[in-house]
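Not every chain of the complex is shown here; the ones you see sit where they belong.
The first chain written gets the first letter, and so on, giving A and B; residue counts start at 1 in each chain.
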Amino acid sequence: MAISRDDIDGFISLERGEVDRRIFSDDEIFELEMEQIFGRAWLFLCHESQIPDPGDFFQSVMGRDNVLVVRQHDGGVRAMLNTCPHRGNAVCRAEEGNARSFLCTYHGWSFGIDGTLKGVPGFKNFYGGELDKSEHGLPPVAQVTSYKGFVFGTHDPTAPPLEEYLGTTGRLGLDLLACRGDMEVVPGIQKFVLDCNWKFAVDNLFDWYHPQLTHASAFVPSVRRAMSGRVAAPSADAPLIDMSGVEQQDGSELELATAAISNTAFDNVVVIGEYGHAIGGPTAASRGNEELPPGWRAAAGVADVLGPAGKDVAGHPNIFPTSWITTTMQLSLRIPRTRSITEIWWFSFVPRELPPEFRKLVVRIQNHVFGPAGLLEQEDGENWNQSTLQTRGLASRRTKHHLLMGLGRGKVIKEHGLARIETLTNEHAQLWTYHAWAQWMKGLDWAELRAATTPPDVL
Amino acid sequence: MVRQFEVERFYTREAALLDDRRFEEWLELFSEDTNYFMPIRRTRLAKELDREFTRRGEMAFFDDDKALMRARVDKLRTGRAWAEDPPSRTRRIVTNVDVVDVVDAGTELTVRSNFLLYRTRLDSEEDTWIGSRIDTLRPGGEPGVFRISARTILLEQTVLLARNLSNFF
């Protein structure tokens, strides 16, 4: 039972703010995602600082393909599929490291760090010298490009160039991290496995509605103290969320001492862009002086890069489909493994120029906010897992998901090349992501896809 | 031999405190200057095994001082740590306890031990972590009393095969 374009259009309603639950649990949907989204989109592979020297490699994932990203002798970066063209064996089984060659341990074909086939045991004896080595290198990833050190790749040779794909929204998303200094990745990529559909993990990155509830236990004094005041230092005049009628299981009213996200006022700005990129969350003004490193927006040249509209954006960007840039200077990849298993990878960045003591503090925050033992992230997986489980029941599926917060009230301001919505806490960015997801899934060509994901006037 | 007995009993009781969710008492077993560290492990070629684990100052799963450990316990006690209500259930198998070093005239012991930590949640979720710990123990005034002044936890997994680490090791 093939999935038609009509089916897909029926899954998402921009007008009613509804999402059909079956998109989170049907195997056919997942297979189509592998093909239409992860087989075509530009995907984040790693950061150039992870592989500074020739032969340095980092193993990454694109859909179900394993990819070796390798620094070349000429300083460039290439990415090849980690599979031998002879019988398919992986030619590298380490997560990262340095290699001068990639040796296939099955029959010994060996490849240069650029993927070219260099040695073939018995080339003369057995192949009679007739094998055309130039045709049997490691298969290259169709396109690989860096944007300010962030390496992306796509399986689709017809995909638009990376900068065009990112567009103003995607580039702003990456600039919001890249502009904070001369970035390098802190050694150690946290990787763990969540039993949820990947779209719950993406939806959540825009979700400034859940922290005060999901993470309520983290907004306590001893956590604040332990994190050196970086998390949830409440200000007396922080606005309070209306909690009327909200009760705990024992019937007691649930009181939140303060807006969870410390000084955050509710002023939000949402940026939406072609191909499904989006940024959602507070304005820089409402975040106040909490950003890392403090005052980075004031540094020379930053305002120019971010632009007049971008410079007030302080929320969470997602480079469609799965790359989240956090305000803790981290990039979190949500890697779909099956329809109900998602792998999370955390890349943590620090500006090289940061003084050691401040660098230490940044790493301390990065170690303790997110990740599987993070004081915030512990609870997230529990919700996403349960949400995934409840998409499978026949009756449960009759109830759609509802993205009604601010629905229809988001006037899209198109200025300075960006499409933004100024509003309060909302679900616009999530809805935009689901809308774009549907367009991708329909198998449109690149021009059609761009047209179908051009921001509307109201959301 | 007496020391072996005392150290083993110490670990048995430590494990019981955690399995019984008596976190505050467990916290008291750590010195104020303790460091509680679980590095990230990476699959690397044999020739690069010295870079298998991350180091202090790099990324880690746990790299806590006592204040952070206390913060974790407080968090669990807020009544709002939803991931732990209904509480997960844990059981610790602690074995292969070995006092590998005695330093500073017995004021500090270096002790290795292996563990299997089994966690179940809700109806049928199961997690198992197996690994090794290297502790620095400071004997207290009385026999059998120790303070843990450093703990390094080494897991065997690189990609962590669990949803979270909302428990202690």
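Note that in this section a residue touches a chain if its C-beta (ideal position, glycine included) is under 8 Å from a C-beta of that chain, and two chains touch if they have at least 3 such contacts.
The structure displayed is predicted, hence computed values, not measured ones.
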With one copy per chain type displayed, what is the overall subunit composition of the complex in this structure file? A x3, B x3
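Just so we're on the same page, only the chains that are shown with their structure count from here on.
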Between chain A and chain B, tell me the centre distance in angstrom, where each centre is the average of that chain's C-alpha atoms. 32
Per the contact definition, I'd like the list of chain B residues that touch chain A in the complex. 38-40, 42-45, 48, 51, 54-55, 57-65, 67-68, 70-72, 74-76, 78-83, 158-166
Touching residues on chain A, where the partner in the complex is chain B: 93-99, 186-195, 214, 216-218, 220, 222-223, 225-227, 343, 346, 348, 360, 363-364, 366-368, 371-373, 375, 377-379, 381-383, 385
